[in-house]
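See structure below.
Only a single protein chain was left out; the remaining protein chains are all shown in position.
Per-chain residue numbering starts at 1, and chain names A and B are given in the order in which the chains are listed.
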Amino acid sequence: MESRDQGLTLSGGRGTLRRHAGWSRHLRLWQLVLPASLFLGMYFVVPLGMLFWWSVRVPGVSGLTLVNFQRLLTDAFFFETLWLSVRLSLEVTVVTLVLGFPLAYLYTRLGPLWRVSILFITLLPLLTSAVVRSFAWIVILGKLGLVNAALMGSGLVDQPVKLLFTLDGVRIAMAQVQLPFMLLPLINAMEQLDPSLERAAVSLGASQARAFFRVTVPLSAPGVVAGAILSFALTISAFITPAMVGGGSFTVMPTLIYQSAIVTLDWATASTTAIILLVVALLVVWGGMAVARHYRYGPGSA
Amino acid sequence: MPEPTPGGQGLRRSATGRTVHAARVRGRIGHAAFWIVIWALGLTGLLYLLLPTLIIVFASLTAGEYIAFPPQGLSLRWFVRLWELPEVRVSAWRSLLVALGATAVSIGLGVAAAFPLVRSRFRGREALNAFLMSPLILPSLVYGLAALMFVSAVGLPLSIPVLVLSHVAIIVPYVIRTTAASLVLLDPDLEEAARSLGANTWQTFQRVILPNLLPGIATGGAFAFISSFDNLTVSLFLAGPRVETLPIRLFAMINFDLDPAAAAISAVLVVVAFAVVLLAHWALGLSRIVRL
Partner (left out) sequence: MASAPLPDLRLIDVTRRYGPVIAVDRVGLDVAPGEFVTLLGPSGCGKTTLLKCIAGFLAPSEGQVVLRGEVVNNVLPHLRNIGIVFQHYALFPHMTVAENIAFGLQMRKRSRAGIAGRVDEMLRLVKLPGLGGRYPHQLSGGQQQRVALARVLAVEPVLLLLDEPFGALDKKLRVEMQIEVKQLITPLRMTTIFVTHDQEEAMRMSDRVAVMNSGRIVQCDAPGAIYDRPRDLFVADFMGNSNLLDAKTLGVRGDRLRVMVASMEMDLPLGAGEIGEEAVLLVRPENLALNVVPPPDRPAWPAVVTFALHAGPLMEYQVVVAETWRIRVSRPRMQSDGGKVWKAGDRVAVSILDQDAVRVFPARSE
């Protein structure tokens, strides 16, 4: 068997770990990837297969069936929950875009100290547990929380405003939780833009605002799509924040999955809901990627 | 040579002096307005990102019995209290063990896997890479459920090792990614130089490759560790009844009163996260991590 190790890396570079005399003679490079692949194959793929299995099996019916899917998709409550999940994810994605785009733009225009600070502030919540983040929002939005203390203290309202355990509260919390996921792809995309493009537009007579909208925004489209896809997919599958900040006031898809899996032990419903969730998320991802491809402007753009 | 005057020969060909002047004033107003809006939105976003973290740390330092605004003095009593609560100590210890175990396994699997992904060329390499990264995009809730189904189908009782393995599945992509990124940056000429000077594979790995990979491995390991330590959804499914990790304990503690003990646990988690970001910046640089 010949060694087919060639140079090329995933993103540039060359070089190989060549075979040498000694114990390594019997070890091919590609075999190093086996442990991880086998592990994931067994501990990741197989469980997902089981998930799928549970969703297409019904006791008393032999073979595969789509009865579970039919049952759920025709159920009004389920559909409402699905629709609520999708709507919430869309709303949150839009808010993160509105706040994230200017911040990403500023990032590209500011010096290194600002940049590191922005990255730090963006990464820190990402590495903080979702429980902690949700608890922080409970503290902020609660009856005795920060917002109400400020509103009542300044005399703007007489009674505490109910933000906790409402959909609005969850919107506010989720937008903050997802903002890093929108911001990072945006920053990535905008960093790759040639800064002289905006200057060229300005020198040709475009005001800063016009240059921004006619040059920077269109060329950032791939980054926007990437961020939107990520933000949407993560929001629609988020469990902790809607559960904690929303209380029991409404149900989203992940809540449904958790309840049927752990509380009612209805694994058929749980798995079917999970599959439907995955399909919806995948559809959005594929749709987004198709849009992104349409906006590719050839080499030299983001 | 006549002295230059403002409002002289106008730069726009077909405009009178006054129109040009008006256009310039409008231009300045528009310019300022644009930047005001951008800065306002940008700073709002930044504060929005920062606020919850600051609030929770602030709340954990309260001297009172419950969290209130304005706070009733500052003290570290709640951190001391954490140490006195057996459930907190036990769950923290359990989380630490699970995270360390999962991280160790992930590093073993992930570092090995990074090499062929970066250095070899074989058909399906891109697909394999996507496969190994796929746990990052699967919602952990769905994975938790699937893993539970798998484990009960196979007949394994829910235990710490099972929990560790399920964490490994979702954190190993971090290690692979950062190690691969570090490996890509490693100049292959260094290896060839070592070989030409007589080093064998193991020596090259130990003395040339590994030291240069350590930043990537350390960063990936740190991200893996904290993802496991922080994890709630997978642990909820797989920890088993009455077995708690720290996030589970926190989840249970949070109810209608704003308990400062919960804030204290949260603050500890924030500090750990802060340390990880610092490590990542020192090892690889935040800007490089963002490009991953």
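A few remarks follow.
Quick note on the criterion: a residue touches a chain if its C-beta (ideal position, glycine included) is under 8 Å from a C-beta of that chain, and two chains touch if they have at least 3 such contacts.
Keep in mind that this is a model prediction, so the values were computed, not measured.
Every shown chain touched by the omitted chain in the complete complex is listed here: A, B. One of A:Ser117, A:Thr166 or A:Ser207 touches the chain omitted from the figure, and that residue is A:Ser207. For subunit B, the residues touching the chain absent from view are 1-2, 4-13, 23-24, 27-28, 31. What subunit A contributes to its contact with the hidden chain is residues 194, 196-197, 199-208, 210-211, 215, 218-219, 295, 297-301.
Everything below uses one rule, namely that only the chains that are shown with their structure count from here on.
Here subunit A touches subunit B in the complex through residues 4-24, 29-33, 35-37, 39-40, 43-44, 46-48, 50-51, 54, 98-103, 105-106, 115-116, 118-125, 127-133, 135-140, 142, 144-146, 149-150, 153, 175-176, 179-180, 183-184, 187-188, 191, 207-209, 212, 233-234, 237-240, 244, 254, 257-258, 261-262, 267, 270-271, 274, 277-278, 281, going by the rule given at the top.
Note for the complex: subunit B touches subunit A at residues 27, 30-31, 33-35, 37-39, 41-42, 44-46, 48-53, 55-56, 59, 66-70, 108-110, 112-113, 115-122, 125-126, 128-129, 131-132, 134-135, 137-139, 141-143, 145-150, 153, 165-166, 168-169, 172, 176, 180, 183-184, 188-189, 191-192, 195, 200-202, 204, 223, 226-227, 229-233, 236-237, 247, 250-251, 254, 258, 262-263, 266, 269-270, 273-274, 276-277, 280-281, 286-287, 289-291.
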